[in-house]
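Complex shown without one protein chain; remaining protein chains in place.
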Amino acid sequence: MYKIDLNCDLGESFGRYTLGLDGEVIPLITSANIACGYHASDPVIMEKTVKLAKDNGVHIGAHTGFPDLMGFGRRNMVLTMQEARTYTIYQIGALKAFCDASGTKLSHIKPHGAFYNMAAKDYDLAHAICEGVHQCCNELIFLGLSGSIMEKAALDTGLIFKSEVFADRAYEEDGSLVARSKPGAMIEDEAAIPRVIRMITEGKVKAITGRDIDIKADSVCVHGDGPKTLEFIKLLREACNTSDIKIEVMS
Amino acid sequence: MYKIDLNCDLGESFGRYTLGLDGEVIPLITSANIACGYHASDPVIMEKTVKLAKDNGVHIGAHTGFPDLMGFGRRNMVLTMQEARTYTIYQIGALKAFCDASGTKLSHIKPHGAFYNMAAKDYDLAHAICEGVHQCCNELIFLGLSGSIMEKAALDTGLIFKSEVFADRAYEEDGSLVARSKPGAMIEDEAAIPRVIRMITEGKVKAITGRDIDIKADSVCVHGDGPKTLEFIKLLREACNTSDIKIEVMS
Amino acid sequence: MYKIDLNCDLGESFGRYTLGLDGEVIPLITSANIACGYHASDPVIMEKTVKLAKDNGVHIGAHTGFPDLMGFGRRNMVLTMQEARTYTIYQIGALKAFCDASGTKLSHIKPHGAFYNMAAKDYDLAHAICEGVHQCCNELIFLGLSGSIMEKAALDTGLIFKSEVFADRAYEEDGSLVARSKPGAMIEDEAAIPRVIRMITEGKVKAITGRDIDIKADSVCVHGDGPKTLEFIKLLREACNTSDIKIEVMS
Partner (left out) sequence: MYKIDLNCDLGESFGRYTLGLDGEVIPLITSANIACGYHASDPVIMEKTVKLAKDNGVHIGAHTGFPDLMGFGRRNMVLTMQEARTYTIYQIGALKAFCDASGTKLSHIKPHGAFYNMAAKDYDLAHAICEGVHQCCNELIFLGLSGSIMEKAALDTGLIFKSEVFADRAYEEDGSLVARSKPGAMIEDEAAIPRVIRMITEGKVKAITGRDIDIKADSVCVHGDGPKTLEFIKLLREACNTSDIKIEVMS
């Protein structure tokens, strides 16, 4: 019997702007990464999304991003380590207050977008983020890219690390994601499901070079912003079911 | 033996911009209201200010403002009650995380600028703020304008309310502050000190009309952004000393 | 032969967030009010929307809003007259640069949301906005609420004023819009079209009290954010056609 967590980025609306099918995705996942007002979201959205997660028994994580609403946190920004650490503390604290207000708890943290991608390749940056988590909320699980330097940073700081895999992205031989700009970077839906099942059950994935590499899968990242996505998650859930994989929150 | 708390707004710098004599004011006060990134401050400043307060044994409060950095939170904004409540939760949470990270605690909340002034005259708004406090951090003291509708809102919500007085501002007969635009709104430094001493020891102040009114003084608001201010606080401390008033944090 | 302009608020997307059916609405209107980055939009969206308007032969106006992205410029904010004036100059200038870059021209200005509603009732505020327009771009048409104090402010400043009417909103006897919170504030689509035709051809509309009032209609505001809206504009265009009303840009 295997097990896997399904995580999705939620609560990315902002003011008058709506993004994502939060209400439809939430019953299908086990962990929600909720934006904290830096790259997306605002306090009204945060409260609403925390309640939605709580009502659906989904674990809540802080999705901490760059202070770049105009770029949705997807643009590389060069922060100092002090900034990376304190921006993490600020955002965790803000979301945790909504968890407290709703009588639920904050379970994990996952950096967002460019913050995630930069930290996956930069030990010092990853460590600064982990220091922030450690200082304000030591019990949070750190959810990061499987096989990346984030894992070492989290363990060095004394945090629990869980490995995230992507169903729709190709991997390089070193376990990093193939840049979206390269051909073959995205995996089609039909190919994606058996790929993920193999990651979970065998701990292997075929890299873009054709060679098998090792990969650890504690949680699969699924998307929440397209009707095709809902279909994909349902198919993935069925495939897990028939492969003796239990869909269960990380712990 | 009387007692009084001295509170000051600190941590109002932002990025490259420095404001206030935080390091010089902090040894002279007992409570610091720290900005939370909405009307002023950023995470780097917040961490630094929390540490400064902790190192000086000064109690920490969340100084929650409007999301209006350009206007420094001093412009009236019409929020919904949901916005007022959730903006309060967000800012308290963010600051509390820095208190947790520094191993100290958050003691009180005081709305800032136009948020404070509007709430002092609008029960629903004051109540929405108090609801936010109650939901995420019920143990916080609510520091608000002495004699204002904020007190009722705080008590109705089950919060502890403490009454703030201003040394340098004239009062109307109904206990509200005389608008800054009116003549006589500001009190000169020499007159201010005996005025405050009387508020503390007699519970009275002469309104702008010349009539004495009742006033409750748990905490005096002092300013932190001018060298004259430091002198004023020192004189106020001496006057308290000679009037048998103990300077002590609210509790 | 009568004539009428059809204006619509466009370019209200922001970064990752998309709002409005700009591409579908634009062939159906004659004037586009384009957001300028304060209440909505960003430079990439502004450039794209200016090009879209130019390609469709639609006149371009600056839709100047409050600096409140989180509230979409819909929350009342109390600005100084200097702020109202300079915020207007800033936003007009930014949009005009995109017009210059696209080889087209800026034709009008219309304040947005709460800025519009507050200025419609506050001569000083309306005048400050008009002063800003006058100082940087004197030739722009000022598009404002029909019968409101904006008209006097514009004329006093030496600007050309054009009167905007709303198809879907009820009017008070004094010509102001019935607050959205009141029952009967919104007009159903079927009733809206003959109402507008009457405003154009007779200069009259039935107020919410049942009494006819005078109204001047140079331009009708239509919405751009719902599929029903496209249908409504098409019906309105047909009704104009059969009523001998030419749909033509303001001048």
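Here the chain labels run A, B and C in written order, and each chain numbers its own residues starting at 1.
Simple rule for what comes next: a contact is a pair of C-beta atoms (placed from the backbone, for glycine too) under 8 Å apart; a residue touches a chain by one contact, two chains touch by 3 or more.
Predicted model only: the values in this text are computed from it and were never measured.
> Looking at B:Asp22, B:Asp42 or B:Glu83, which residue reaches the missing chain?
B:Asp42
> Specify the residue from the set A:Pro67, A:Gly93 or A:Pro111 that touches the hidden chain.
From the options A:Pro67, A:Gly93 or A:Pro111, the contact with the absent chain belongs to A:Pro67.
> Taking the full complex into account, find the residue in B:Leu69, B:Val178 or B:Ile247 that is in contact with the omitted chain.
Spelled out, the listed residue whose C-beta touches the missing chain is B:Leu69.
> Go through chain A and note every residue touching the omitted chain.
Interface with the chain not displayed, on the chain A side: 67-68, 70-71, 75-79, 83, 114.
> Please give every residue of chain B in contact with the chain that is not shown.
For chain B, the residues touching the absent chain are 14-17, 19, 40, 42, 69-72, 74.
> I need the residue numbers on chain C that touch the omitted chain, in ascending order.
So the residues of chain C touching the missing chain come out as 37, 43-44, 46-47, 82-83, 86-87, 89-98, 100-101, 132, 135-137.
Just so we're on the same page, only the chains that are shown with their structure count from here on.
> Distance-wise, how many Å sit between the C-alpha centres of chain A and chain C, to the nearest whole number?
42
> Can you list the chain B residues in contact with two or more other chains?
As it turns out, chain B has residues touching two or more other chains at 83.
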